[in-house]
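Okay, structure first, notes after.
With one protein chain removed, the remaining protein chains of the complex are shown where they sit.
We just call them A and B in the order they show up, numbering each chain from 1.
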Amino acid sequence: MSVLHIINKSPFEKNSLDTCLRLAKKGSAILLIEDAIYAAQKNTAVADKIIAAVARHSVFALAPDLDARGIDESTVVDGISLVDYEGFVRLATEYHAVQSWL
Amino acid sequence: MPQIKKFLYVNRKAPHGSIYALESLEVVLVGAAFDQDVSLAFIDDGVYQLMLNQNTNGIGVKNFSPTYRALSDYDINQIYVEKESLELRGLKQEDLLPLTWEDEDEDWAEKDSIQVVSSEELGDIIDKQDIIFNF
Partner (left out) sequence: MSIELDGKSYETDEEGYLVNMGDWNDALASAMAREDGAELDSNHWEVINFLRDYYEEYQIAPAVRVLTKAIGKRMGKEKGTSKYLYELFPYGPAKQACKYAGLPKPTGCV
């Protein structure tokens, strides 16, 4: 398996998402956690990037971080899978390496 | 004999505004003792770490940029700089430290340590790693 990319910064504050999308190979996975979950919503300025990413990657978002920030699951871009902490751990073990974009 | 792993240090912060760059360099140098397959990547503002002609006298902090030239003594010869990050900042390879190493297998021929690579190529490099550290 290839790399699991983890992003934890808001796409409106940091360029981590852009850099990750520029470098992540097709077929690698992307997991949005903490403030990066704001990137998972529909109708944002970065939604087109996420929609494009879903076609190339398995994209996940950490559900407890959505809940904590009042982001309703129905507003999440189609194709993004929500995971709980157990799913997070499972992803980390399934992939060959983890790249946490700071 | 333990298996040699591929270690990549990803650097994405400018050098003197935060402690990340110096911390990364120290971890790289200490980690070099473990004889692994180490490479460094400079992406986004991380490319500023390699700028030539840094002079920190006026800001009262240590100028650690000469230390990058010591990396080859530690057998760290694979230094990747993302082309797109350079271009976005109006930089060329000539603006960076001329880092070189001597290839023992080719009669100590001097070679460039820095390779400017596209996002595509750097993506492939990231994909091949076993362990990735971020700074």
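Quick note on the criterion: a contact is a pair of C-beta atoms (placed from the backbone, for glycine too) under 8 Å apart; a residue touches a chain by one contact, two chains touch by 3 or more.
Only a predicted model underlies this, so the values are computations on that prediction, with no experimental measurement involved.
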{"item": "Displayed partners of the chain not shown (whole complex)", "value": "B"}
{"item": "Options B:I19, B:A70 or B:L88, residue touching the unrepresented chain", "value": "B:A70"}
{"item": "Contact set of subunit B toward the excluded chain (per top definition)", "value": "26, 29-30, 32-33, 62-64, 66-67, 69-70, 73-74"}
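The rule is short, and it goes like this: only the chains that are shown with their structure count from here on.
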{"item": "Centroid spacing, where centroids are CA-atom means, of subunit A and subunit B in whole angstrom", "value": "27"}
{"item": "In the complex with subunit A, residue positions of subunit B that touch it", "value": "10, 12-13, 20, 43-44, 82, 84, 119, 122-124, 126-127, 129-132, 134-135"}
{"item": "Subunit A residues touching subunit B - in the complex, by the definition given at the top", "value": "2-3, 15, 19, 22-25, 28, 96-102"}
